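As structure tokens, the structure follows; a few thoughts come after it.
Only one protein chain is missing from this complex, and each of the others stays in its spot.
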Amino acid sequence: MKFIKAKIFIVITFLIAGYFFSNDFGLIDIEKTAIVTACAIDKEDNEYKVTLQIALPSEGMGAEQNGKALLEGKGLTVADAIGKTGTVTGWYPSLSFCNLILVGESLLSDDLTACLDYFSRSIKIQDSAILACTENNASDILKKTSPLDNISGFSLQKIILKKTGMDGNVLKTDLKEFENNRFSRSLDSYMPFVCAVDAKHSDNSKPSDSGSSKESSNSGQTGGENEQKSFFNASKTKLFKKGVCIGELNESETSVAVLIKNNVYDTNLPVKNVLINGITANYSLRIIKSKFTLKINTSDDNVTVKISGKLFVKIADETSIDNNTSHEPLITLPDEVKIAAEKALTQDIIALTDKCKQLKFDLFDIDLNLYRFHSKKYNTKIKTLWDNVKFDINVSVYGQKEYKK
Amino acid sequence: MENEKISKKLNDVVAYLEENISSDDVKIHLFTVKNKAFALLYVDSLSDKTAISDNVLRPLKKINDFSKESISATIHAPEMKTLYTYAEAFTECFDGNTVLFIDGESLSLSLGYKKFEMRSVAEPPTSITLRGPREGFVECLSTNLSLLRRRVKSKNLKIEFISIGKYSETRVAICYVDGVAKEGLKEQIVEKLKTLQIDNVADSSYIAKHLTKDKSSIFKEIGTTEKPDIFTAKLMEGRVGLIVDGSPFVLTAPYVILEDFQAADDYYSLSYRATAVRILRLFAVLIAILLPGLFVSAELFHLQLLPLSFLLTIVNSIKGIPLSPSFEMFFTLAIFEILNEASIRMPKYVGMAVSVVGGLVLGETAVNAGIISAPTLMIIAISGICLYTVPEMVQTFSVLRLLFLLTAGSFGGYGIILLAVGVIIYLVSAESFGTPILAPFAPLIIKDHKDAIYKGFFGENVFRPKTFGSKNKTRMRIFSKFKDKKEM
Partner (left out) sequence: MNYPLKTRQIALFFIAFLPVVKMFTMPKSAAEACNEDMWISILLCLIIDYATILALIKINKTHQKPFYDILKDRFGTITAKTIFFVYFLFFMIKAFTPIFELRNFVQNSFYSTSLRTFPFVPFFILSVYFCTKKYSVLGRLSDLLWIMTVLGVSLILFLSIANADFGAIMPIFNNGLNIFKGSYFITPWFTDASYLLFMIGFFKHEEKTTLKLSLAFLAHGIIILLFSIVFYCSFTFVAKREFFPLSEIAKYSGVINAIGRFDYIAILIILISNTVSVALPLYFATKTLSMIIPIKNNVIIPIIINVSHLIIATFFERYQQFIIAIIHLNLSPVMLCLGNIAPFLLLFIKPKKADFTNNKALLKRSA
């Protein structure tokens, strides 16, 4: 038969075209898909209550409030609850864009692995979704609006997902990292703790436009309905052992933890009450570069963890307490400031390590490092780790090198 | 009849001619000079009657010796051939030459007094250059050959004629540079051409399609060009060219897909620019073929491929559109193709109206009416523009684009992958006269990459491309001093 290949090719093309035009692929239409951007989980009456925040296109929605962009569902499991959100609305929830998972305070006393299990198993939700716990109900946080963005999920993400290292006051974690830590040798994990703070702003201020909140400029709700706006604070961190909450790091402890774990830069380090030539002032040092290393020494009976840090800073601000004399701008870092900064930072780190010892919380992966690099002594050392561990802290702060004639 | 010899008696000749040629534009002019009868056979629309009168009739009236040698010496003709059969006489006559029959001689003389209307040499519309020669081939074979000869003034440029077409007797000139063209290639082509029996060769594409091994292929296997400078350059790489009488598109073989991505401008402008533009063409082609399909597959199957803000924009724009994303894209593509076709076929004076209709009415109004969405329209427009960065392959790529769209709409992203792999497998197995059409990429010929996507500097392309198998490898040498210059 002549041109058999061409004929087969044409037949296949027609079949594909037929399949194409039938449009019958069992697909969920894009318009019937609820694009979930954030998910909040709470526990109510022994059931999981899931609140999904969905992103709605702006046109035609007009005066939509955030409450109407939230879907709620209850079930014995998280998967059940998420499924029920779809039955109420007829929309198919698509979790591919869900980048934020909030866990309410009611769940912190239980093993969080149970409620996060669905997200770990499902490939529909990204492992890189940010995880955070909230005070009171997580759904309340989602219901709040923020001056930063009409959709609370996005404004929370902005706060937590700042550029790595900058303004390091959030010890962020994602689903993968939390699970990894949960199933690590120490079974210790953490996540940021989010609180809402009421915002005070003028009636004329408008919320900023963002990618999916274009309706906010149309809504004109800020003046009219006196809606209470809130800012979010994620500067505290909750600590978990085997998925159960065992404690909390306050703001300064969290900042120090971020400094040590993430090597921050372009963030401020406050130094108080520094006396130079009879003038007492508070300084704000801008960290240009920082590097912290952890070394574990098991040569003696104890486990010694040496935390060494080097910070390269410059003076960003200087506020004289006496208010009577003005300094000329300081280009190089005075020794007094240097010493005060090192002392303050060392004390903060000691406070953090003491807390970790007290809670027996392995923030610095000591257990893991022992296993990896001192595996022969691991079995003996691990049993008495938190009783015998010592922290040796050495912090150095550097400024511009002074030129001496 | 074909080999019937010309009769000595002129009356028999004239009777034979009148019996076999009954066409009003073919003239048989009988005249006598001093009792010697002659007959002139010519086609009225192809001959220069003034030249015939001045150079044949007038000189003949003065001669006394009517031998063939004397007549040949008397007539002033730029070309003169002696013919012995009627078949040869007819061929010469319909070629535009004038045939002189002499009473008492069983031969005739073919005199080259052709004159017919033809298009003048101009820049071809399909190959515009900003810098470089602007001549283009025309329909007349002799004009085309003159353009070629002016560029290759070497005895090694060989031209062989072959006639194809039972009724059209179209002359095809096979051109090659002896010593440069791959050995055996010309013979292969001639063999292949001889197997064609056809009534009429309307265009060189008939010859091209006959020379193609896989006639049902979407991809061509014979290169084409309208420019003599490009044609010459291809001959110098080791290819064989075919100029077909009546067509301005000349053919070259073997063909590689890369040659359509190379423009003449690349060789006349900066190498950096040429390299950047070639990469741009490649990306433009990929965008043209894949973008509509990728967009449809992302909308239908893989929402997670799109960034969230873009996805919301799309959802916003497709609200209320009655068609599914795949059908909407197909419909918009169909409208675009209809506009394209109409703009080629329509008379020029309605072109403006159609542009308005196409642009404003179909574009903006259709979007405002909610029949199609703005992203779809934009994608088809981008795809359409990108397609024309490689004009020689527009037909191929537009078919591919449709196939990718159908596959993407049916099977999603993985369908695109499978079709892409299928096309790649097809391309790597296709050959043009023994040369893989994806050379120098597959098979990988590293030396030829100096003029592939990367355009080397002048002086870098010292060797002929290995792809075409020419035994004469060196095409350029640059000496530091003139006295060191040797023959290549």
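By written order: A and B. Residues from 1 in each chain.
Everything that follows uses one rule, which is that a residue touches a chain if its C-beta (ideal position, glycine included) is under 8 Å from a C-beta of that chain, and two chains touch if they have at least 3 such contacts.
As the structure is a computational prediction, the values presented were derived from the model and not from experiment.
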item: Among B:Ala15, B:Leu444 or B:Met476, residue touching the chain not depicted; value: B:Leu444
item: Selected residue (touches chain absent from view) among A:Lys7, A:Lys272, A:Lys343 or A:Arg372; value: A:Arg372
item: Residues of subunit A in contact with the chain not shown; value: 12, 25-28, 92, 99, 120-121, 123-124, 126-128, 161, 164, 174, 176, 179-180, 183-184, 368-369, 371-373, 375
item: Hidden partner interface residues of subunit B, rising order; value: 301-302, 304-308, 310, 407, 411-418, 420-422, 424-425, 428-429, 436, 438, 441-444
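We adopt the following convention: only the chains that are shown with their structure count from here on.
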item: Where subunit A and subunit B are represented by their mean Cα positions, the distance between them in whole Å; value: 64
item: Subunit B residues touching subunit A - in the complex, by the definition given at the top; value: 215-216, 299-301, 303-304, 308-309, 311-316, 318-319, 324-327, 330, 403, 406-407, 409-410
item: Complex contact set, residues of subunit A against subunit B; value: 3, 5-6, 9, 13, 16-17, 19-21, 23, 25, 27, 30-31, 33, 35, 37, 55, 57-60, 94, 96-97, 211-212
